[in-house]
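Report on the structure given below.
Apart from one protein chain that is not included, each protein chain of the complex appears where it belongs.
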């Protein structure tokens, strides 16, 4: 499907072990078009609370690791729940750290957003706040189609943490193909 | 100025010791109308990363302390910088924890927002994201006038951390009076 | 149900004759609690394109009529589709006119938002943009529960334009009761 091979990385916005969003992230490699590899970034829980005084003493290794992994990828997929109609604090905190790094890792980086939630809206409100954040980061945010997995409890096997809903899998497959096309169009390798 | 005495608490969105927003928060008691007391809430750095698995084992004491202090107040003043065109992760994380508490502390609680930043916009983008969060929390968000302290470096004494700009002090005084009137109007004691 | 009788007015964001949102608006009087009357405002199509040069020659009668009707009500219910992830231009245009009126009609006016759309999200993105607009207008925006009628085609009888879905009718009934309580709590008559 893709003309050039693409290496993408996933950033998950929830720390819960049985997170619906982690389940979606785990499903992605299987759904990726040929030539696209997808591997997880370190957990957003690996970085401390952002504090400019801590930054002044040097970026924590965990932040540098996150930044390096993002810089080395052709694109980033952020998969996150919505907390209180916005981006989870833990995810935003990891982004806040990355944004301060020299050679800011999200600059001109293609970014795809996905969300899952038990509710009907599937995390939509999180997505638009995240998009505004990506403007400042000068990322290349993919637009449509958008993946918002509503009613996630019925689409993910609780015991195995597997995204089982075929309609959702098909839609994500379609989105990943479109993102591959987008990355190659707007972000020369 | 106020007919009934009001006890307000401040939540600061930055952990930096010389934070402009902490400086604004410290200035508030001096600027408050008669009958209004203003005391600081615990630091947003006092709570861990939000993790539903941790919550399942019981709310951390730091989260309970934060929730209790909010519940005991007549209103909350959130004073925060803008990070990456949105709410700082550390502040959002503290709110994410509070939102899960039984007897959710922000419910029907009058909330005032202030922000300070070195830039021209003074944190405006943070304020509107925070407002959307407050909708879910069912808070009573004060509307106008809004306090966005732009060019904060020139309005706060770096050495002493004092808000010295008289125009800003006067405007905050005016806003606090309007908030006192708002609290008494929409939130019977 | 309500202690004081309340007179509410509805503003519909679509001009289409078979508008889903107009259908929801027509259903409201039947679903209102005792003591609450609900009547329609003039159409948003009745006012011209906003133009400050036209305003300088005097507010059009249609704008004055809209403003007077809003001022005379205890609260406003805005029922609108989402166009392009935001507020329909025609609705925003009517609000733009009203906002310039002396004795700005939305000031301290309780406002309830509802939306209907064929899609899954039911107009959610429109609602949050409208909420930001209401901040400037200094309105008292009701928070939760929110009514977003997704999949509207299956819930409204196309031939008669009647909101037939019982679950939606029940939920709106519940919201109207909560709004009645809100109006009496935050907006003394």
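Per-chain numbering from 1; labels A, B and C assigned in written order.
We adopt the following convention: a residue touches a chain if its C-beta (ideal position, glycine included) is under 8 Å from a C-beta of that chain, and two chains touch if they have at least 3 such contacts.
Just so it is clear, the model here is predicted, and its values are computed rather than measured.
J.: Which of these touches the unseen chain: C:26, C:92 or C:109?
T.: C:92
J.: Touch as defined at the start, partner being the missing chain; which of A:97, A:128 or A:179 qualifies?
T.: In the full complex, the listed residue that touches the missing chain is A:128.
J.: Going by the touch rule given at the top, which residues of chain A touch the chain that is not shown?
T.: These residues touch the chain not displayed: 128, 131-132, 134-136, 138-141, 143-144, 185-186, 188.
J.: Could I get the residues of chain B that touch the absent chain, sorted low to high?
T.: 85, 120-122, 124-125, 128, 148, 150
J.: In the whole complex, what residues of chain C lie against the chain that is missing from view?
T.: 14-17, 44-45, 49-53, 83-96, 99, 125, 129, 132-133, 135-137
One rule holds in what follows: only the chains that are shown with their structure count from here on.
J.: Since chain B and chain C are copies that touch, is their contact same (over half of the numbers shared) or different (under half)?
T.: Same, since over half the interface numbering is common to both chains.
J.: Using mean CA coordinates as chain centres, what's the chain A-chain C distance in Å?
T.: 36
J.: Using Cα averages as centroids, what's the distance between chain A and chain B in whole Å?
T.: 29
J.: Counting only residues that touch at least two other chains, what does the list for chain C look like?
T.: 128, in rising order.
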